[in-house]
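Below is one structure, written out as structure tokens; the observations come after it.
Here the complex is missing a single protein chain, while all its other protein chains stay put.
Now for subunit A:
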Amino acid sequence: MANNPSQLLPSELIDRCIGSKIWVIMKGDKELVGTLRGFDVYVNMVLEDVTEYEITAEGRRITKLDQILLNGNNIAILVPGGSPDPE
């Protein structure tokens, strides 16, 4: 089954995203958009030119980050291609 080219493992899908924008939705009210540089078996991720969105009671806090190692522990969803939100 793994040799069937029409079957794509989740990790292979993420691997195809390396070098392009990716949208990371965390558990809790946090999202990040950045360029994927690499990841490991825990889906810890190295991201570049990152925009972090934190949804708080006061509104949305935006943080720009150069290069980060994101802990995979709290990652919920990965969306290839980045956020549809152009901000």
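Here is the rule we go by: a residue touches a chain if its C-beta (ideal position, glycine included) is under 8 Å from a C-beta of that chain, and two chains touch if they have at least 3 such contacts; residues count from 1.
Simple rule for what comes next: contacts and distances are computed from a predicted model.
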Protein name as given in UniProt for the chain not displayed, "Sm domain-containing protein", "Ras-related protein RABA2a", "COMM domain-containing protein 8" or "cyclin-dependent kinase": "Sm domain-containing protein"
Where subunit A meets the chain that is not shown, the residues are 11-12, 15, 18-19, 37-41, 44-46, 50, 54, 58-71, 73-74
